[in-house]
Every structure is written in structure tokens, then in C-alpha cells.
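Note that one protein chain of the assembly has been removed; the remaining protein chains are unaltered in position.
Every chain is named by a letter (A, B and C) in the order it is written, and numbering of its residues begins at 1.
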Amino acid sequence: MKIAVQTEAFDLNAEVVALYQANPKVGAVASFLGLVRDINEGQGVSTLSLEHYPGMTEKALAQIVEDARQRWEVLDASVIHRVGALRPTDPIVLVAVASVHRGDAFAACEFIMDYLKTRAPFWKKEATPEGEHWVDARESDDHAAARWGR
Amino acid sequence: MKIAVQTEAFDLNAEVVALYQANPKVGAVASFLGLVRDINEGQGVSTLSLEHYPGMTEKALAQIVEDARQRWEVLDASVIHRVGALRPTDPIVLVAVASVHRGDAFAACEFIMDYLKTRAPFWKKEATPEGEHWVDARESDDHAAARWGR
Amino acid sequence: MKVRLLYFARLREVFATAQETPETPANVQTLADLLDWLRQRGGVWAEELAVGRAYRVAVNQDLVERDAALHENDEVAIFPPVTGG
Partner (left out) sequence: MKVRLLYFARLREVFATAQETPETPANVQTLADLLDWLRQRGGVWAEELAVGRAYRVAVNQDLVERDAALHENDEVAIFPPVTGG
């Protein structure tokens, strides 16, 4: 299991290969890449700054992955989240889950993303030509996490 | 949209980057990698041969992706399936879907995989130290596809 | 009518042929008729294509039901349930 919070970009291929190459039981790897969207749609370049709570972040992410392991057959998993200054089309987060079958891999990967969105202490601030503002939490993220039950 | 059937390995990173780098609307890429499992668990190396129906395969995959586009907001998608001789830990199939939000990306990616498993004309033959046999279709794959309704 | 028949995977091996282009009798109008005609060959044809056996048929590269109509020069592929992915 790999949990990382970092400013650097990550290599999707390297992370996914690391989950399966040493384990011939792995039949499925589901992965998710979250990217900075250009919500201004070309109206000037916007940037995003990501802040986090060092220590709690890693603990929260490890707990979310552990929760996923309790629910589905997870052979290995990686969660990498970037912090610092990012621009449109930059990758923000990678979640990858290796399992025997695809159903477990998909479910665990989506579960981890939904919980990360509502429980991992990251905050986004957006800078546009009109000024800076903190990004609001989305109610739809609470709904997405709630549908997994407890 | 990219649909490919090929003997060569593919580059997960290159395929995923191609889905988002030119489109700053993309906020989410869900991807799936299917791999050859070593079902003999070390009891001698097994190999898998994949046969397909040229022409129909590409048509069936394009139709499955089109069906996904009708159901979810899909900005772009790639499906690459290998044929020929493969060994344990070799990637067999890649499905990657780019969308604005993660819910659409996850659903469309899993839908494409479920339909590919039941509608795209590929067949696996396995060679083990005990001999060769065609891999049986799994009833669980029919159930997985059926849950999406029509 | 002339149709192009393709066989894949295990059925290609059992029938010992990958394709043929037979001239079918006039009473072969639908896929069901064609399957009846093939079963009359007996042996592995009767066995593998028996009603209730798990196989799939595509006409012109689309999966179809047994009542599909056939036309001159159609490409009809008969194969086991697929196992890709």
C-alpha cells in the first residue's frame, strides 16, 4: 500500500505497474486520475493552490484505504495527492486499486475517491483574473460518500 | 475516441494523457487495466492465446462506447484490447474514460468493461503444463452486464 | 442463396474449418433455418448447434436473435460465448 502527499507530479504508469507486476494474482487494476479543470473556460488562466493538514492527511487516507479493504478484496492500492500550486490539466490525485476481479477494483477505487473527497483534509484555493477564493465543498460529494452506507 | 485491437503492449500513461491533455474541461479519468492472472499459482507457467473476429470486434467496441456516451457525459474514451500470445501479469485490455466529473467517468468505464466482457468477440485459450483448453464464459459476467439494464 | 459462414475459437476447431461459402437451399430464409440446415450435416454439427447449446451468432457483425432474416451474401458468424477482457 502506498499513500503519498507531494508537490511533484506522479507517473500513472509506474504506480499502476507497481501494483501488479510482482503479483500474478492481480487480474484487475482500476485507477482514477483527478485533474484541474479550467472552469474559466479560456477567460484567462486560473491556478489552484492546494493546502493540507500534514499528519492527519496521511492518517485519513490510510484509514480510507483500510475501510475499502474491509469491504472488498483489495490486493494492493495507491493513493497519491498533490499539494501546492497547480494549473489546468495538471493531475491532482491518483487512486489505483489492484484486485483479483474487476468488480472489487472498481468499487474500492470509487469508494476511496468518494471518501477522500469528504474526509481527507485538503483545501483548494483558486486564483482567477478576478481574484482569489477558496473553493466551496460540494453537496454532491457528501451524497456520493453517503451512498456507501457505513 | 480510440478503439484498437493489437498484439503489441500499450502505454497506459500515454493513452490516459491523450484523453485529457488537450481538453481542460476534463476533471476525471477513470481507467481499467485487465491482466493475465496466473491461475496455476506457480504450478508451471501458463500462457493465454487471444483470438478475435476482425471487423466485428472494432464495430462491437465502438458500439459499446457509443452506448456509454448515450448514458453518461463522456468527453473522450479509449479501448485497447490485445490479441495473440500473453503471459501472466501481461496487460490484456485497457479502458479509459474522460469526463467532467468522476461519477460519469467511473460508471462509463465499468459499463464498457462489463459489455466488452459479454459482447465483444474475443476468446481466450489457456495453455498449462496439463494441456490446452478454451476458457469458459463466466455467468458472473452476464450478471454484471445485465445490471445496467437496457 | 449464398452466405459466408465464419466459425471462431472452439467451434472453429471442432468444425475443423474457419469459413465456408455454401449455397443454401431455397427454404433457408432465416438464421433459424440456416442452423437447421447445418444441423442436418449430423455429427459435431448436430451436436454443437443443438437447441439449448450456448453459442452466439452474428449476422454482418451484429449479434442477432434466431429469427433474423438472411440475405444473399450475408456474413454469418457462429461462435462460443465470448471471453475477452
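Everything that follows uses one rule, which is that a contact is a pair of C-beta atoms (placed from the backbone, for glycine too) under 8 Å apart; a residue touches a chain by one contact, two chains touch by 3 or more.
Just so it is clear, the model here is predicted, and its values are computed rather than measured.
Taking the full assembly into account, the omitted chain touches A. One of A:I3, A:A30 or A:M113 touches the chain omitted from the figure, and that residue is A:M113.
In the full complex, chain A touches the hidden chain at residues 34, 50-53, 55-56, 59-60, 81, 92-93, 113, 116-125, 134-138.
In this text, only the chains that are shown with their structure count from here on.
The chains that touch chain A as well as chain C are B.
Overall, the chain located most centrally, as judged by its C-alpha mean against the mean of all protein C-alpha atoms, is B. If you tally contacting C-beta pairs for each pair of chains, A-B comes out on top.
Distance between chain A and chain C, defined via averaged C-alpha coordinates, is recorded as 48 Å. Here the CA centre of chain B is 26 Å from the CA centre of chain C. Each chain gets one centre point, the mean of its Cα atoms, and the points for chain A and chain B are 23 Å apart. Each of residues 85 in chain C touches at least two other chains.
Chain A has residues 102 in contact with two or more other chains.
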